[in-house]
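Of the protein chains in this complex, one is absent; all others appear in place.
Letters A, B, C and D name the chains as they come in the text, with residue numbers starting at 1 for each one.
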Amino acid sequence: MIAAAIPRVDWTSIAPVVTLFATAIVIILFISIARGRVRTYEPALFLAVAGLGLTAYFLARQWSAVIDDGPADAMAHMVALDGFSVFVGLIVVIAAVLVLGLSADYLVDRKIESRPEYVVLLLISTAGMLMMAGANDLIVVFVALEVLSIPLYVLAAFDRRRARSLEAGIKYFVLGAFSSAIFLYGIALTYGATGTTSFEGIQSFLATRLLVDEGTLIAGLVLLLVGLAFKVGAVPFHMWTPDVYEGAPSPVTAFMASATKVAGFAALLRVLYTALPAYSADWRQLVFGLAVLTMLGGSIGALLQTDLKRLLAYSSVAHAGYILIGVQAASAAGLRSALVYLFVYAFMTIGSFAVVVALGGRDDLHDIDDLRSLGRRRPVLAALLAFLLLAQAGIPPTAGFIAKLGVFEAAAQAHSYALLIVGVVTSVIAAFFYLKVILTMYAAEDEGETVIATEADSTPVGLAVAIVLAVSVAMTLWIGFLPSVILDFAHDATFLF
Amino acid sequence: MIAAAHLSEGYYLTFAAILFCIGAVGLLVRRNVLVMFMCVELMLNAVNVTFVAFSRALNDISGQAIVFFVLVVAAAEVAVGLAIIVAIFRRRRNGATADDIDLLQG
Amino acid sequence: MEAVLFFIFAGLALAGALGVVLMANPVHSALCLVGVLISIAVLFLIQDAQLLAAVQVIVYAGAIVVLFLFVIMLLGVDRSESLRDPVRSQRPIAIGAGVISVVALVALGSQRWTTGELASRGVLLPRATNNIKAVANSLFTSFLWPFELTAALLVVAVIGGVVLARRSHLPADEELHALEEDDA
Amino acid sequence: MNSRDLLDLVWLVPLLPLTGAVVLLLVGKRIGDPKAGWLATGAMGLAFVWSLVMLIAMLSLPAAERSHVSTAFTWIGAGTFHVDIGFLADPLSITWILLVTGVGSLIHLYAIGYMHGDERYSRFFAYFNLFATAMLVLVLGSSFLLTFLGWEGVGLCSYLLIGFWFERTRASSASVKAFVTNRVGDFGFMVAMFFIVGALGSLDYSAMAEGAGALSKSTATAIALLLFVACVGKSAQIGLHIWLPDAMEGPTPVSALIHAATMVTAGVYLVCRAHPFFERSGVAMDVVALVGALTALIAGTVALVQPDIKRVLAYSTVSQLGYMFLAAGVGAYSIAVFFVLAHAFYKAALFLGSGTVIHGTEETQDVRRMGGLRKYMPFTAAGFGIAWLTIVGLPPFSGFWAKDGVLAAAFYDHSYVVWAIGLLAALLTGFYMTRETLLVFAGNERFRADALVGADHAEGADAAMVTDHAHTEHDITASPTVDYGMPVAPAHMTHEPHEGTPTMILPVIVLAGLAMIAGLVELPFHGLEFLSKWLEPTFEGAEGAKPTSFLSGFGLSMLAVAIGVTGIVIALRWYRRGLDDPGDDPVDRKLGAAGRLFGHAWYYDEGIAALVGGPIRRGAQWVADVFDQQVIDGGVNGVAKVFGAAGAGMRKVQTGLVRQYALGIVLGMVALLIWALWRAGIG
Partner (left out) sequence: MLRGYPILTAIVFTPMLGALLILLTPARRPELARAIGFMMSMATLGFAGLMLWDFQTGHGGFQYVELNHWFTALGVNYSVGVDGFSLFMVVATAVLFPLGLLGAAKVDVRVKAYVFWFLLLEGAILGIFLSLDLIEFFVFWEVMLVPMYFLIAGWGSANRKYAATKFFLYTAAGSAFLFAAILTLGFLHQSATGTLTFDYQTLAAWATGGLSESTERWLFLGFMVAFAIKIPLFPFHTWLPDVHTEAPTAGSVVLAGVILKLGAYGVLRFAFGLFPRASVYFAPLFLTLAVIGIIYGSIVAAMQKDAKRVIAYSSVAHMGFIVLGMFSLTILGLVGASFTMVSHPLTTGALFFLIGMLYERRHTRQIDSFGGIWKSAPKLTALFLIATFAGIGLPAFSGFVGEFLSLLGTFAAHRWWAVVATAGVILGAIYMLWMFQRVFTGVPDGDNATMADITGREMLVVVPLLALSLFIGLYPQPVLDRVEPTVRCTIVNFESKAGVALDRLDASDAKGCR
């Protein structure tokens, strides 16, 4: 009655995840041994970056394997090795490196304790995301979701001396656990309805069988969607985002906004595109509704915000809405556009948070009013923030425009004209609050007040943050001007899905 | 292999649905963070019951295997969650409820 | 026989669940939770999930709930909660939503709960020893990958617990001080 | 060089004054006073000489071939539409350029002295030359569009010159009023051109000559009437006449040149030029004749009681222009042109004379404050007197022949109504011109400081001035159409009145002389109708009715003279000795209520001013302030407000309570579940 033998371990497919775990363990061991004797933080950072670099190398290996042999699965069909997983994995790894860059000085400056552990948690979370990218089974999705989320709960609350950070942590945790339970229930119902949790199993089951009584499956689908919508921050499951983004340490927020969102969408795309294509007519309706609400909610919610991080949180909600447009298209173009959007979005948002980090600010509060006449006080930072915000607003020739163009094209192609209209209209609403920030930096000056250079103005931007900022801006510009590379990359990724 | 006179899985599943929703509602109406966690545990248990019931109905062992993962996840969540609570309550000894944690809003 | 046991323990479990939600004192809630968990263990048992029943009692009732109680005591948050909800609309809406959810889920499921393919990843084995084998088999073959990954969860739980619960030697931000003064 | 080659050079005529204008605009200040004036006058004089050359060249051609177009280049060509910059030399245009350059030269000459000492001396002459250019383009244009170019050009110059003394609010307001009123007419001109293009495909006069006859009556009527609207504007016919009296705010030479001799007759030119349309229509001719007659009459009534020396002349001009249209309206184009010539001479003389008077009396314009000036300025008085005799229509001066020709043409055209009206207007002309002449040059001297003030009439100041001041200072409606009712200003002269300089006297005398003898060009005797013959190629087949017999013609003439003399006699009786009390004008007393009606120009201006300054302005203000800002822009901003409110709502929902966020999740789940129920076909 033994169903199967122990599966052959396909190292290619799991190498990235394993590498990250191994790095994390190495760092933990190092901490335990070296604590109190030598500095542990810098070596931990170094090890982490090296591990991430190695991971990227393995991802590249995976890519060539996929190119050569086509998509495959491994570990008893639990792991998918395809263009999609590599693409998403790459975004996540890049995001993790950039966030480490943001964190390096930040943790020191703010006197946050347990810094090496921070690095470990970040690595494990990243590993969870990689797992998610290659998930081929609902159970793997669930476990990966937890592996990436639980460290994030801790990271959000990491600045323990700040009440806001703790509050972010507890809120994220309660709601995260709650939505995980719902998601899990969805898995259970789907399991009952199809007899399996494997994507391929579900897909082939639904492809070969015409279910008469679809109640359980539909209920499962709905609950799965709720859980994933929570992770990607879609309205009305978004309410945690503003609070958590605002309260969490800025680099963590950057990580959540970029990598977590990527992972969430990876899961969503996997579940919907791989497991449930037979029900695309149904979930397209739901995603349609979610997309509309998310775009509207994100852009309208941001209108009156006074805190920069909170504003960026709402903006990330709005972005989720645009990505949902790509999801809703249920086509290769939709998938590709969503991937491109995620890629671009990661850079834009990390760049924006890099400015937030560079600006410092007492108690990590970021009132937009404090940006007053930043254009005069810190011209370079102001210009970069303005640029990144305009990119987020989707103004060409930035990557943001290419991203939006992609999802809108997908919508048009899928005849989702209503989404297209809502999308373009909310872009305009969204432009308002980005402009509000820009105006504060540039036009608010010389209204009778003299520009007072604060102490923070003279603090130089740390090298790591500067590099992160430069990379983000460079990518945003580069993709804006010459998007072919990334478009083709994403195209191949979807082709090999 | 399966005895004929089983109770239909519908009973278990209905029970699980009710339990799940009690847990969900509990999380919504309680203000003590620990009780809220317990409600999450209720929800997870409801899911476990669901898995086991389906497992039997499908005559498929994986449903039971999955419950193990749920258990692990629940344990890890509780550990971290309680740690966060401890960290918060260290600072605020006067028994704050979830409603008092509202610095972040708007 | 199964039906009788089911109704008894399902009823107990629901009562316990209501207890968790309704008890004003968190300690009482925790105790009710224990009742729920044990009842569910029984339900596992009657469904031929012997291993799970045992684990349920050991891990859940034994470890998790104790942890809860420990934290409650540690923090001294065992004061009863006021029964009036300051947000007046919350309770009716929550209950209404809960009821609708139950009705909807049951209505959806009761068309026909189980529609899936049978025995896709190994069949159930009736007796307890066989059950353990079957589960183990499944975990180490089909679910090897997620099984390995759960290791990460445990690592995270440890690190997270340590990091967060560690006593800080640095003062809190001014803001926190201010809040403490407010509370006092 | 044969005469056609010579006629090709007709563009030199407008070019000469244009050169003058450009030079003066660029370096006029450096040329200075009075050299700038001499330069401008020289340019005009040369233009006149060249016009004479053109005349000779034209005369050397056989009558049937006296039409020559010289094309410079394509102005606008698009699609099938094509207009050239081209000049048409034919008897009509040659006549007009002779008039413009001839009278223009004299008035330029006059202005040298008149404008002496003005701080913007050279600019005045630049404008003057520019005006001449535009006027010459107007009459020489080979198409409606080029005529329109000139038409607008003279409007521009008129604007500039009326507002020449821009420091005076009255002047600047009058200039705006003139331009805007003319624009109303231009509207007609433009729409007429659209019709013409639609009907004929071309705006060339040659196309009109060929195609007008074949047009439908209604099209022709539309074109003709629209063109006439333009003429009404430019020639200040009844309805759009309101700007001309105000135009007297400009320097007097301007009044003489533009608002008497040349520009205002452009309407007559246009009717003559476009006569095929009018002929084809028929109805339009009647309208022209009737409007002309009514204008002659009504403007005459207004002139009766005006106290301002120039304003009497202004209304007189309006009235006289009415005669010209009357003539054109009954088909007597040659007579109309003849009238234009005659009028140009005598009215220019009158204006220049009045200018000299104003100049010599330290800017006094109120005839009630003059009197007996012939003693101080004998030459001017002589010139003015001759012109007076001419305008009132005493034989054998040109005025007689012209007016007689008009009335006869009307009578023999069986247009008895307009004839009767014209006759009546002659009575008025006789009266008001005599009144003015006597009040200025004869009778007691009322300009001295010790003269009676007429204080008891001071409170008679009424509406005209009150409305003038009621408006804000810079208001389009604040233009001084009538000064009637203004109290007599206290005498302010510090010196004795004096005669003008020789350059000012000479033109008056010359013009008066011309006015005397101009009748010779068109005598209503067989073989002596030189002008009609000369113009015959232009007005081919469109000659007005002729007296059937000498006797009946003579009878009519005598009747007209008699009526004119009646007016003179009445005025002589009232004003022979001037005014005992400057504040007490007999005409006011005798006419009573009618006098006030006439004095206020039938309240037409005040009515329009009240309308524009009142409801129209309030309406526009409402549109600008309420509708535009609150309705339209309010709508735009309202959209933003709606989103803002939604954003505020979202902030409110975000209470910070984690339970509520969870509730959000649950509610979202419930919504999805309800969708699922619907999807699964349950409930």
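FYI, a residue touches a chain if its C-beta (ideal position, glycine included) is under 8 Å from a C-beta of that chain, and two chains touch if they have at least 3 such contacts.
Just so it is clear, the model here is predicted, and its values are computed rather than measured.
Every visible chain touched by the undisplayed chain in the complete complex is listed here: A, D.
The chain omitted from view is touched by exactly one of D:149, D:349 or D:521, namely D:149. From the set D:183, D:533 or D:596, the residue in touch with the chain omitted from the display is D:183, counting the whole complex. Although one chain is not displayed, chain A still touches it through residues 379, 390, 395-397, 401-402, 405-406, 408-409, 411-413, 417, 420-421, 423-425, 427-428, 431-432, 435-436, 438-439, 442-444, 482-484, 487-488, 491.
Contact residues of chain D toward the unshown chain are 73-81, 85, 145, 148-149, 152-153, 156, 159, 163, 166-167, 169, 171-173, 175-176, 179-180, 183-184, 186-187, 190-191, 193-195, 197-198, 473-474, 476, 620-621, 623-625, 628-629, 632-633, 636, 640.
Please note the rule applied: only the chains that are shown with their structure count from here on.
Centres computed as Cα averages put chain A at a distance of 26 Å from chain B. For chain A, residues touching at least two other chains, in rising order: 3, 139, 143, 146, 150, 153-154, 157, 160, 163-164, 169-171, 174, 178, 182, 189, 191-192, 195-196, 214-215, 218-219, 242-243, 305. Among the residues of chain C, those in touch with two or more other chains are 87, 90, 94, 97-98, 101, 104-105, 107-111, 113-114, 116-123, 125, 134, 137-138, 142-143, 146, 150, 153, 156-157, 160, 163-164, 172, 176, 179. Chain contact summary for the complex, chain B toward chain D: residues 24, 27-31, 36, 98-99, 101-106.
By the touch criterion given at the top, residues 1-3, 5-7, 9-15, 17-26, 28-32, 34-35, 37-39, 41-42, 45, 48-49, 52-62, 64-69, 71-76, 78-80, 82-87, 89-97, 99 of chain B touch chain C in their complex.
Against chain B, the residues of chain D that register as touching in their complex are 651, 654-659, 662-663, 666.
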